[in-house]
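Here's a structure for you.
Every protein chain except one is present and positioned as in the full complex.
Showing subunit A:
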């Protein structure tokens, strides 16, 4: 059992990262903020995947690598495995976590942020803001998965689907 820290440290750092990039750095360019957050995740995923596969032989195919992400990798990060894995056998995989830890622990403040000059759409509701923030948060784990797979030699694109909360599905599309 490796070293541990309080989970609130990680939560705090993640929330602040998203907040800094969305409200301080790229307040008017959510696309850029999302990309930066995803890039941070990519870095983390890449390094973790490297550490967790050091002792193993290489994976024989994509499915084996994805299964590693679903089982060992996910367990190290979230103390549970992916609950459901689906694939269309043509390079798309859907990893479903029925109770994604980071969504359940992160509280999203529904009150709108101070608008100042950054919001030019007065009809942005509090609900929109909340879902926008959630999506920003999800860029981080998407990046982690993308980085992890990239370290295993599998370039891909990863998006998150939260149409079925509290379940969260990560859609991995492997690039040919």
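By definition in this document, a residue touches a chain if its C-beta (ideal position, glycine included) is under 8 Å from a C-beta of that chain, and two chains touch if they have at least 3 such contacts; residues count from 1.
Following the convention adopted for this analysis, contacts and distances are computed from a predicted model.
Peer 1: Which one, "DNA repair protein REV1", "Serine/threonine protein phosphatase 2A regulatory subunit", "Trafficking protein particle complex subunit" or "Integrator complex subunit 11", is the UniProt name for the chain you do not see?
Peer 2: "Trafficking protein particle complex subunit"
Peer 1: Looking beyond the chains shown, say which of A:22, A:77, A:145 or A:160 touches the absent one.
Peer 2: A:77
Peer 1: For the full complex, which residue in A:20, A:85 or A:167 touches the chain that was left out?
Peer 2: Touching the chain that is not displayed is residue A:20.
Peer 1: Which positions on subunit A touch the chain that was left off?
Peer 2: Residue positions of subunit A that touch the missing chain: 2-10, 12-17, 19-20, 24-25, 36, 39-41, 43-44, 47-48, 51, 76-77.
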